[in-house]
Structure formats: structure tokens, C-alpha cells
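Omission of a single protein chain aside, the complex is shown with its protein chains in their original locations.
Residue numbering begins at 1 within each chain, and the chains themselves are lettered A, B and C in the order written.
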Amino acid sequence: MTAPGLHHYLVISALLFCLGLFGVIVRRNILIIYMCLELMLNAANLALVSFSRFNNNLDGQVMVFFIITVAAAEVAVGLALIVALYRRRQTTDVHDLTTMKL
Amino acid sequence: MNDALPWPILFLPLIAAVLITLFTQKRNGLSAALSVGAIAISFVISVILFVNAGEAAFESKINWLTVGALNIDFGMRIDSLSLLMLLIVTGVGSMIHIYSVGYMHGDPSFSRFFACLSFFTFSMLGVVLSNNFFEMFIFWELVGVSSYMLIGFWYQKSSAANAAKKAFLTNRLGDFGFLLGIIMLWSITGGLGFATLPKPGTTATVVGLLIFCGAVGKSAQFPLHVWLPDAMEGPTPVSALIHAATMVAAGVFMLCRVFDVFSLDALTVIAWTGGVTALMAALIAVQQNDIKRILAYSTLSQLGYMVMAVGLGGPPQAMFHLTTHAFFKALLFLAAGSVIHGLTNEQDIWKMGALKKKMPVTFWTFLAGTLALCGVWPLSGFYSKDSILAEAFKSGHLALFGLGVVVAILTTFYMFRLFFVVFLGKEKSQAAGHAHESPKVMTLPLVVLALMSCVGGLIGIEPFVGKQFGMTESHETLAIIAPFVHAPVAAFAGLAAVMVGFLAAMSLYAKAQTDPLPAKLQGLAILLRDKFYFDELYARIIALTQDALASVADFLDRWIIGGLMVRGTQGTTELVGRAVRFVQSGNLQFYAFSFAAGVAVVLYLVLYR
Amino acid sequence: MSPLPYIFCLPLLAALLIVVIPRNYKFVIRGISLLATFGSLVAAITMFCQFNGAPIMEGGFRFVQKISWVESLGINYYVGVDGINLGLILMGAAVAFAAVAVSNRIQTSEKEFYILLMVMIGGILGAFASLDLFCFYFFHELALVPTFIMIGVWGRGENKNFATFQITLYLSIGALLVLIGLIALWLSLPEGQRTFDIVALTEYFKDPAHRMGSGAQHLIFPLLLFGFGILVSLWPFHSWAPLGYGSAPTATAMLHAGVLKKFGLYGLIRIALPFMPDEVKSWMHILAYLCLGNILFCGLVAIRQRDLNLLIGNSSVAHMGFAFLGIASVSLIGITGTIMIMVAHGFLAALTFALSGYLYEQTGTLDMEKMGGLLRRLPFIGTVMIMAMLAGCGLPGFANFPGEAMVLFGSWNQFSLITVLAVWGALVIGGVYMLRAIRTIWHGDKAQPEYADAAGLWRKFPYALLLAGLLVFGCFPRLLTDPIKSSAEPLVRMAAGEGAKAVLIAPSDDVTTIRAATHLSK
Partner (left out) sequence: MNALDYFFYLFAGLTLLCGLMVVVNPFSRNPVTSAMFLVLMMVSLSGLYVTLHAFFLAAVQILVYAGAVMVLFLFVIMLLDLKEEEHRKIKLATLFLGALSVGSIAFILVKLLGNARLVSDAPSAEGSTIELGLKLFRQYTLPFEIVSLLLLVAMMGAILLSKKEIK
């Protein structure tokens, strides 16, 4: 097993990203979909950090830092939406939530 | 002074027609006076012109339309040919105008009749006086329209309306050929006058034949003859004026006017068309029972004679026969009219009989007309028909000569059949019983026309017209016996034909109460009575071509263009709209999937191709 | 002040005036519109009479007025008259007056109707008078839009909506193509000469050095040809015409079929033909075959029609076929014939639609089978309609005949077979459906209830006016052909390109050309 180079990390992040995407497409519970979104976000973070590590500047890591804060904000608003949605429709199954009008 | 004269001749009837339609619709007397006055003055002026007509033919014209190389004049051309035709049209026309004052008395649209009559006279004079092809075509169509209005005068009668439509459309067919001929002539020679001659060759023959089409349409020659018998739906003076004396003669006049346009083989075609029409019409006339239809078919056959004469290279003979024919045929029609008038609109000859005593004037004038038509020796018909037969014999067309003689026999046969059944024998219905003689205003023209048809052969019409066509031989011998001296064969053949016809008619019809002929030759008689089924044939041809084509076009228009292209585009856009709507289904997973699929495709395209 | 601006400004001013008047003064509204159109008619007649005397400005135009509007783009209000649009404007004014006089039967919301009518009339007359491409197009749109609204709101018949939808779609596409063509034309000019002024353009394109690039020509000409073709119901794009006129109110049908449709032909003659000569040569054969479709196809369809308006609509499309044949022949005689037909057909279509409107109003139906033997009940309308229908099938004495004759004479050398079929279409097919219509409507012995004939001089005047137009130009065609000839000659010479000599004179090649030429020079 060779020392982990940049491409190893990138492959891992690609796989993680595809896992997240697969989750979003297949799963039916909106919360799970939301988690998979987080998964995809973290995949992106991993790629950024590995690039900053191998290209020898820290911008990548600052970028990740910002991404994390944005992700946090996003989760907050997202979950609030899901709660409101659940309170109105009493379901979290994606197939029931097909009309824009609540 | 001379060249200003023809203009009033032409425009007086038009002014009369316009005045009647616009102002004097209500006052019958005034409109009759206007119309008769107009044609009478024209007749007087044409007599003046005839009297001091010098040798030179003169023209006066104004420019009607000139664009690029197309310049069309509107002019008058006076020469012996048009002078003769002027005299016929205005002379016989006046007789008929006077006659119809009596005949149409009491008709609700009396003044409209006279307006149409004057308009017809205007267009007929236009044809006679025009000096170039295009102007002649204009008046050709106007004559067609006026005959349409006159035939369809009693438009309430659906049969009259159909007959009018049929007449006009058949004339239009003829005009189609005529206009094409004019366009071709113009494109070859660049000019439209009668003097412009195309270089001899196949195109010249084609042009000649196309122009002949016009005459075929107007003079009801063989293929386009179906409209003339139906044109009898119009009032009798109309039949007399249009379908005996003037309009149908326009075709023959036109052939004579443009005679040098025709190449030799065009002339043979013309001769044979004339011959075939003459024979066919005479055959049909034998089995007709309506008095006016018999006269109509006899006109057809006489016209065939004239066209044959032109085809044989003899415009003077044709014009001579045309003149004499105008007199006695107008006479016959008017006499028939007075018979119908007397028997209160009865037209079937088998319901008449023994009118000799009740209508003496009509009887004698009718007899004179019949004798003239059959070609009995001293009367005008003999001289004109004989000159045609002599021309045929002299120029070696023996087949046509034989055909002419056969037609002469048939003519005498059906005319005397008519004469015996109508005037002699016993009354065949009570209407015939209390028939009464027509009033003076109707019988006077009969007498005048009877005189003209007796003396017409001797007043030298042929030489008068002949000098324009290079006829030079002078007549030393007395005019009355000239034919026997010059062309004895033709003269005696003619007389023999008359005798044969007369004997056959007398034996069959002198005492006949019903028509014996169908018993003798069943199949042929029915064929003749139904006019060789031309009408049904044409109806089917039209149904086949015109209506079928029209319905195909309508189908195409309605479905292909209307449906396919318009509704098609509308339909496809709607379809596309519905398809796109399906994508916006609101299903989250579907969106995610399409997103992923999109990314996959883009990545593949960008990275691997 | 030359009479020209009065002709199209009066109706527009009337439209503005009517806006102010309250709705229930029906009589005042109608009075104003009658007055305005009568004024423009008088102005048109005076202009027609003074035409020969008037001073000739550059480009052979008279009564010229030029006020610059948008310098940067080269757009200016530029109006003028020459032989070609003289007859059209006179006919337009006459038809407009007759249309207003005839539309006294509109009961619902007259105010809007008359405003739209006035705008339409102003637009039509302005379009024919303007010598600036931009105004030319602007006035045409000004006239086109009210047509759609009028057919949509005041139309009649059961498929009115479909007809409105179709006519709007077709004409907007046509107008769009023309717009693209015009802009492409404007862009194809070199930087310095960019202008919308037609006179300057003709001057510019006159000398061969400025010949437009074949690439540009290759693109612009089809656009203009098919754009104008759609506006004038060229054969494959004609299905909007009969349907649209069938369900249009009388006034709109008269104005559109009679006058607005001629805009396309006028545009072709004025703009498309002279500016792109080499394109003309390659497209004219196609146009000839298409107009053959017009004449024969629509003629045959007309034979099968039962509805009177559809019959008239189809026959007017057939007449347009002749106009196109004249253009396709690209000869002086052909094009003069086309312009003559445009004027004659204007009077004819207006007259026939006015009469069919009257018939519809009296009998309540346009189905010819239900009518019959009407001549007894409606003698005046009957005689005028019979004369109009006979004029329709090309009877001499009416203006259509000289027009069609010139087109046939002009197009014989180019397309002899097509001319033969065109003559067949004109004389026989035209005769058949017109006479069949006369036979079923007027003659015959069907009992008909009591209908009120057009009594009184005032009621008869519009019909008499249009019939007079037909008869005057029918008997004295030189009134029209001389002005047309003198101003069409330069355009045809440009359109015909190199072979100007032979084409212009039109008869066949050999000796006749020289002899004919001497005719011309004499």
C-alpha cells in the first residue's frame, strides 16, 4: 500500500460525493436526503483540504472553514423548513410532497 | 365626313341601352321608342355610308391602351365586308325591334328587354366595325354577355337560366381559344391589326386554328354546338335576332375578316368542321318536334354551310349565303313566333295544323321563307347555296360537294315536314282551332323580310363583297340564270336535291297526324331525337374533369393545407407542450435523477470526447 | 399644400376625434367618419386629376413631403406619389368611403368599431403613400392590427374564432418575415449609405457598381418574397384568406381584401424586384408555378364552395394569382398589368363583399343553396352583383379585363404553358363559378320572402361609386396605364438586369423586337 498521495484523497472524496448523490436519489425520507446532502458537502471539504495540503497554501482550508459555517446555516434553515412542512402535511415522504402549494 | 360616320352607328344603341336602364325603366313606350329609334338611325346612317362608299376602305382609330410593345387601338374599319354586315345587322335588327314591340307587349320587364336588345346591337356592331383582333375580342365577349342576358331574359324559368349559363360558358370555351390565338399572333408578329400575318408554318396553322376556335364557339360549330338549341328558351325575337341573323353569323364574319391568317391546312380543317356540323344538324332536325328547335338546328346546318364555304376558300360565297340566310331565317323565326303567339305559347308542331286559313299572312310568308331556305330556283336561297356547291365542285372537294347535296336534301325534307304538319293537314288540337292572325306590327316585318328573301339572290351581293377578296369575273349573262351557265352541275344537283326532299316529305307528312318516321327507323330516330346524346356526353366529361378536379382541390384545400399545415402545426406545438409538462411532475427523486444523469452526460462529453 | 397628406391624415384625425365623443352619440360618430373618408376621397380625386400637372421631384415622385424623424437611423416621414401608387391611393380612398357608408349595420359598440376602422383606413392610405421603408412598414402594421380585432370582435359565422386565430397567425408571420427582410436589407448597405429612404435606395441600387452582394441577396429576397407572399395569400399560404373574409364584418373584408392585401404586391414591385435583380431571375420560375396554384387551385376550390363569402374569398385569391403572374413575368407589360389588376381587384373585392354583406343582412344566411330567385326581390342589388360577378370573371368593359389581358400578354414569352393554363383559369374556371353563383342566387324560381332592396340614392351611392370605378378604368385604361408605365419602366429595367432590352419589349426574339423597338422610340 503506497503512501497516500493527492489522488487517493480525491478518489475518496469522489466516492463519498457519489454515495451522497445516490442517497439523495434513492431514499424517500426527506431527512435522510438532507443527511446525504451533508455527506456530499463533506466530500467537497475533503477535496479542498487535500488540495490545500498538497498545493502548499492554506486558502483551501479557509474555504472549508467558510463552507462549514454556511452548511450550519443551511441546516438550520432547512430543518426549520422540514419542521414547518411536517407540521402542515404530517409526512416526510418525498412522494407526498409534489405540489408547490402547501 | 365619311370617317366620322361609323362612330354614331356604334354608340347610338349603347346610349339607348344606358338611358333605358338608368331612366326609363318604368315607361315602356319611351324605352321601346328609344331602342327602335337608335337602331333605325344606325340603319339610315349605314345606308348613307353604303350609298357613297368609295372604293377605298377607310379606318379611323384612337389609341385605347399602349404599354411597351403592346398598343391596342379602338377603331372603326369600313370596307365592303363590314358595310354588308352593317346593313344586315341594322336592317334585320330594326325589323326585329319593331316586331318585338308587338311580341313583348304586356311583359312585366318590357323595357329591360329593349335595353338588352340595344346592348346586343351595340356589341354586334362593335364586332362588325372593329379594326383589330383585340377590339374584336372585347366585343366578342360583350356579344356573349348580351346573348346570356337575352337567353336568360325570363330568369324565373330555371330552364332559361340554365340555358343562358350553358350558352355563356360554351362561348367562353370558344373565347379561350380565340384569346390564346390573339396572344400567340401578337407574340409572333408584334402587332394586333388584321393585316399582320404570321410567317407561314406550323405556328401559323396553330394560330389560325385557335382563332377558328372563337368562331366555333360563337357560331355553334361541331364541338361547341350544344348551346344553340337550348338558346331557344329566350323570347322568339331574341332567337330570330341572335340565333338566326346576327350573332351566330359573327363567327362566319370573323372568319371572312381574318381570312388571310388561315394557312391551307387550317382551311381544310375549317371546311370539314363546317361540313360535319351541317350534316349532323340536318340529321337531328329531322326528328325534332319543337318548331323553334327545328329552326335552330336548321340554322346550325346553314352555318355549317357557310363555314364550309369559307374553308373552301370562298369568303364571298359565305357572306352571300350569310346575307340571304339572315333574311329568310329571321323571317322563319318571326313567322314561328307569330304562330306561337297565335296559339298562346304552344311550340309543339304536333299540336298545330291547318293554320293556312286562320293565319294567311303568316302562312304565305312562312312558305316564302321555306322555299328560299330549301333553295328553290328564283329565290335567294338557291343562288347562295348554289354558289357554295359550285365553289366546292370547282375546287375539287367532291366529298364536300356530295355532303352539301345530301344536306340540301335533308334541309328540304325537314322544312317541308314542318310546313305540312303546321300549316296543312287537319287541326291537331283545339288551340290550333281558334288561332288568330298576329297584329299588323308583327306581320309587317314578315312581309318585308319575305320580299327581301325572294329578291335577295339577284341584287349582286356576291360581286359587292367579292371585289374585296379579288373576285374579278364580270357577269355578262343575266344574273337570274347565271348559275346554270357557269356551274351547271351544281345548279341542277341542287334542284334535284330539292325535288327529292320535297317528294319524300310530302309522301310521309302530307296527311300525317303523328310522326311516321320513328316507326320506320326506330333506333336511328331515337338517336336523332336525343341529339346524338351530346349533352349527356358533355355533362359527363365536365363532371369527370371539372367537378372531380374541383372536389380534389377542395379536399386538398380543406384537409391538406387547412388541416395538415395549419392544424398540424397547432397540434404539434400542443403535443410538445404536453410532453414538457410531464417533466415538471413535482417528483423530487426524478429531479435528482435527471440532475445526476445530466452531470454524467456532461462529464462524459467534456472529458472523454 | 398638396392633397396627399390630407388623404391619410384625415381618417387618423377622425379616429382621435371619435375617441373624445361619448359612446351614445352614434350619429355624430358615424357622421365624423363619413365626413373624414369623404374628405380623403375628394382629396384623392383632386390629386388624381392634378397628377400630370404637378411638379416632378427626384425619383419621379410628385406631391413630395419630407420631414426627418430619426436622423441616426436615416428614418424620415417621406411621402410622395408616382404612377404606381396613384391608382392604389385613389382606389383605397374610394373603398374606404364605401366601407364606412356600408357599415351602418354594426349595432354593437359602434364607437370602438369606427375608431378601429379609421385607424385602419389611415394606416392603409399612409402605407401606400409613404416612401420610407420604416413608415411603409409602420403604417402597414397600423392597418393590420385593427383587422384582427375587428374580425375577432365583430366577426360572424360559427368558426369566427378559428378564422381570427388563423388570420392573425398567418399575417403576423408574414409581416415578421418582411420586417426581418427589411432590416437585413438595411444592414446589407455599406456603413455610409444606411438609410430607409426608398428613393435614395433605388438611386443607390441603380448603378451596377453598387450591386448588392449575392450572399445578402440570396438571403433577403426569399424572405421578402415569402413574407409579402403570405400577406397577399400566395398559393400554399392562402388558407387564411377565404376563411378570414368569410367571417369578417363587411367593412373589414372590403378594406382588407380590397386594399390592404395589395400592400404585399406593392412592396414586391417597389422594393424586392428592383433591388435584387439576379435573385429575381432564379426565383421567378418558382413564383410562376406558385401563382398557377393560386389561379387553378383556388379557382377549382371556389367551384365547390356553398358559402358566398368563401366563394368570393377564393376568387379574390385566384385574382391575386394573376397579379403574381404579372410580377413573375418581369416585363413592363406584365407589371403594368399587375398594378392595373391591383386597382381593379380593389374595387371588385370591395364591391362584392359589400353586396354579400347586404345579402347576409337581408337574408340572414350566406349559404347559396338557401338563396335562389332573389333578383325579383332585390333588383338593384341583384343587377349590381351580377355586374360585379361578371367583372370578376374578366368581362371586357370592367377594369379587371385590361389588367388580366396585359398580364397574359406580358407573361406569354416567359412561361407560355403557364399562360395557357392561366387563360383557362381566367376565362373558363372563373366563368364557371361566377355563373354558377349567379344561377343559384339570383335566377331560378324559388319563392323568397319580401326583402327590402337598397332604396334611395343615399343607400345606393357606395355600390354605384365602386361600380363606377370599375367601369371608368375598364373603358379608359389609359387613365391608369400611362402614369403606371412611366414610373414602372425604371423599376422593371432594374429588375430585369442585363437582358433589359428584350424583356422590356416582351414579344419574341427575332425581327419583331427591332420593329417593336421602333414602335417605342417613335
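FYI, a residue touches a chain if its C-beta (ideal position, glycine included) is under 8 Å from a C-beta of that chain, and two chains touch if they have at least 3 such contacts.
Bear in mind that the values here come from a model prediction, so they are computed numbers and not experimental data.
> Which displayed chains make contact with the chain that has been left out?
Even though it is not drawn, that chain still touches A, B.
> Footprint of the hidden chain on chain A, which residues?
Against the left-out chain, chain A lists 1-12, 14-23, 25-29, 31-32, 34-36, 38-39, 42, 45-46, 49-50, 52-59, 61-62, 64-66, 68-77, 79-84, 86-88, 92-93.
> On chain B, what residues meet the omitted chain?
589, 592-593, 596-597, 599-600, 603-604, 607-608
Throughout what follows, only the chains that are shown with their structure count from here on.
> Quick one: which pair of chains has the most contacts?
Maximum number of inter-chain contact pairs occurs for B-C.
> Can you give the whole-Å distance between the Cα centres of chain A and chain B?
Centre-to-centre distance between chain A and chain B: 99 Å.
> Give, as an integer number of Å, the spacing between the C-alpha centres of chain C and chain A.
Taking the average C-alpha coordinate of chain A and of chain C, the gap between them is 69 Å.
> So what's the Cα centroid distance for chain B and chain C, whole Å?
Centre-to-centre distance between chain B and chain C: 37 Å.
> In chain C, what residues contact two or more other chains?
As it turns out, chain C has no residue touching two or more other chains.
> Which chain A residues reach two or more other chains?
Residues: none.
> Looking at the complex, which residues from chain B come into contact with chain C?
Interface residues on the chain B side: 63-71, 134, 137-139, 141-142, 145, 152, 155-158, 160-162, 164-165, 168-169, 172-173, 175-176, 179-180, 183-184, 186-190, 546-547, 549-554, 556-557, 561-562, 565-566.
> Okay, in this complex, where on chain B does chain A touch?
Those in contact with chain A are residues 585-589, 592-593, 596.
> In the complex, go through chain A and note every residue touching chain B.
It comes out as residues 21, 24-26, 28, 33, 94-95, 97-100.
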